[in-house]
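A single structure is presented below for examination.
The complex appears here minus one protein chain, its other protein chains still in place.
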Amino acid sequence: MSHISSKSAYYAIFGALMALTGVTVAVAFVPLGAFNFPVAISIAITKATLVILFFMHAKYSSRLTKLFVGTAFFFLAILLGLSLTDYLSRRFQTYPGGSGGAGYATEPPPPTLPEPEPSEGEEH
Amino acid sequence: MREALRQGPAERDKPVMDSTIASPQVTYLNHEHTLASWLLTKDHKRIGLLYMGVVTFAFFLGGIFATLIRMELATPAGDLVSADTYNKMFTMHGVAMVFFVLIPAVPAILGNFILPLMLGAKDVAFPKLNLLSWYIFVIGFLFTVYAMVTGGVDTGWTFYTPYSSQASNTNVMATGLGVFITGFASILTGLNFMVTIHRMRAPGLTWFRLPLFVWAVYATSLVQILGTPVIAITVLALAIERFLGFPIFDPANGGDPVLFQHMFWFYSHPAVYIMILPPMGAISEVIAAFSRKSIFGYSFVAFSSLAIAVFGFLVWAHHMFISGISVYAALVFSFLTYAVAIPSAVKTFNWAATMYKGAIWLKAPMIWAIAFLGLFLVGGLTGLFTASLGVDVHLHDTYFVVAHFHFIMVGGAIMGYFAGLHYWWPKITGRMYSDIWAKVAAVIVFVGFNLTFGPQFILGYLGMPRRYHVYPEEFQVLNVLSSAGASILALGYILIAIYLVASIIRGEAAGNNPWHATGLEWTTQSPPLPHNFAEQPVVTEEAYAYEKREVTVG
Partner (left out) sequence: MADGAVAHAHDHHHADLQHHFDTLEQQHEAATLGMWLFLVTEVLFFGGLFLAYMLYRVWYPEAWAAGSLELDITLGTINTAVLIGSSLTMALAVRAAQTGMQKATINWVLATMVLGLTFLVIKYFEYAEKVEHAHVPGWLGGGFDPSLPRPVELYFSLYFVMTGLHATHMVIGFGILSVIAWMAYKGRFTREWNTPVEISGLYWHFVDIVWIFLFPLLYLVDRAHGAGM
């Protein structure tokens, strides 16, 4: 009926997961600046992929199952990504003590009365 | 056609016994009688009826709140209720109608009943889970009713923070809990249906032989599974902030109230597709049957259902154009909102094209379907008005928006529900209702509906804001028209209840297939056997093979 993995396959995956955990902790102490976050997330995604493919047998499951797994993360990406189109493009005032966030200009241009001339092309 | 029907159903569709006396056949309704056999049933057909009971009650509850709203708005002054009470009225009207009527109506009632029959299956994939879904739904409903009777909630059905999380001293928690719980019923139903459609189709029933109602229910299930969890976590976060004081959306601690709106609308926009897709599926069935033609562009309609489900997840922030989101994001969402209208338009064209040169049979279900086409068209087009970013700055939070979504939700979803209900009623109950009265009711509802919501477009355009119980005097005429329309609408609904109940008591026996329609559900008896089919059906033809089923009038 279902695919039965060997015990050694499971132990191998376990070993890989533990190793990756060690790596992610070690790298966390290495100052990589803005890269710390993507590295940590990439390692987490790798670990999750291993669990999904091998512990949860997704690799040996139907195409439909794989489609469902992909769909979940696709829509999660939409939730996060499309929301980011708002948050990364907002000119926001963060709480005093915050760093100004995404690095866009936080000073809105001073309000002006509408000019009679048509050509403006003002940048924000 | 009229001649043939006065003589009773066609020969091959006659039940075995004489149709004028109560048939002694075993049906899902009569094979067990005890209360336990209903409350512990695993039969999808009985579960569909259990949902119908609760949803109908919720509809009347929401209708009572609507009545109070329209009574207040008949005069410009706030003389019927206080502002706070009025806030509770529209909140509870919205909560009852959205979560306990529109979301479950077609999927949980008609979907539960008809889907396994359409697939040639004995039941859904997880019958016990199906029953559990109903209980979860009822428990959520009870929490919400409790909230309503012990003081109500006044945040709007949208529960925006920080009012809902900090300032409102009404039953936000109980209502939120009710919504949270009932969301799981929606999730589990969607899960059940998806697995059923994937794994329990009859032999020969390939994807492209499926009736379009199945495609619609499948697309709906997709939305239920992907979207509902997000409102669950949103309401949970709101409850935690309100009850434990954990700052999540609280601006005083650096939180963002608009985050609540992003999370809320990520579900609540796709939710409107949960509300409209299954009725669209019912409309496909009805138009095919009563035009005696296969739906024009079958695969386009099928794929449009999926497209609506997927695109529907990309447009949520069009509810937030003036909430303080970035204008660049607003541009993106405005563009995507135009895109999501396209598959709906494709469907509407295809339904009309189906009717063109069809043999139209104007029975009650078809009247509802035709009404749907017109009203959904208006609702959809006015959605484009509000999708346009600049226009929405003027129209947002006015009665234009209220009219737009009522045209879709009532003119579309509810009419679609009634079309399906009238179409499948003979299958569900084994009885025919009075077609004359059904048509009269449809016309009354149509007239009442247009009178109620048509003026609201003008009111909104003129600037009357929504969610206010007072308004300037110059708006009174239109408001009075709207309130008058609402009373006509109410009469229409009550009339439907009367003749449908009457049909159960003394309606003519329906026979297997009173509409001579295609579809596996019509090959079995009415009401169906407890396990649906005497033998496993096998499918060998396309979905709407009406050319093989000529019925002569004579």
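As written, the chain order gives the labels A and B, with residue 1 at the start of each chain.
To be clear about the criterion, contacts are C-beta pairs under 8 Å (C-beta built on N, C-alpha and C of every residue); 3 or more make two chains touch, one makes a residue touch a chain.
All of these numbers come straight from a predicted model, not from anything done at the bench.
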### Message
Touch as defined at the start, partner being the missing chain; which of B:P203, B:G324 or B:P472 qualifies?
### Response
B:P203
### Query
Which listed residue, B:D123, B:E285 or B:E508, touches the chain dropped from view?
B:D123
### Query
Out of B:V54, B:V153, B:V230 or B:M415, which is the one that touches the chain we can't see?
B:V230
### Query
Touching the left-out chain: which of B:L191, B:I283, B:V310 or B:L459?
B:L191
### Interface with the unshown chain - residue positions in subunit B
121-127, 129, 187, 191-192, 194-195, 198-203, 206, 225-230, 232-234, 236-237, 240-241, 244-248, 252-256, 259, 262-263, 266, 531, 536
#### Entry: Interface residues of subunit A (partner: the chain not displayed)
1-2, 4-5, 7, 10-11, 13-14, 17-18, 21, 24-25, 28-34, 36-37, 40-41, 43-44, 47-48, 51-52, 54-56, 61-62, 64-65, 68-69, 71-73, 75-76, 79-80, 83-84, 87-88, 92, 94-95, 97-99, 101-102
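The rule is short, and it goes like this: only the chains that are shown with their structure count from here on.
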### Query
In whole angstrom, how far does the Cα centroid of subunit A sit from the Cα centroid of subunit B?
36
### Query
Which positions of subunit B touch subunit A when the two form their complex?
198, 226, 230, 253-254, 258, 262, 266, 313-314, 316-317, 325-326, 328-329, 332-333
### Summary
Residue set of subunit A touching subunit B in the complex reads 64, 71-72, 75, 78-79, 82-83, 85-87, 89-91, 94-95, 98
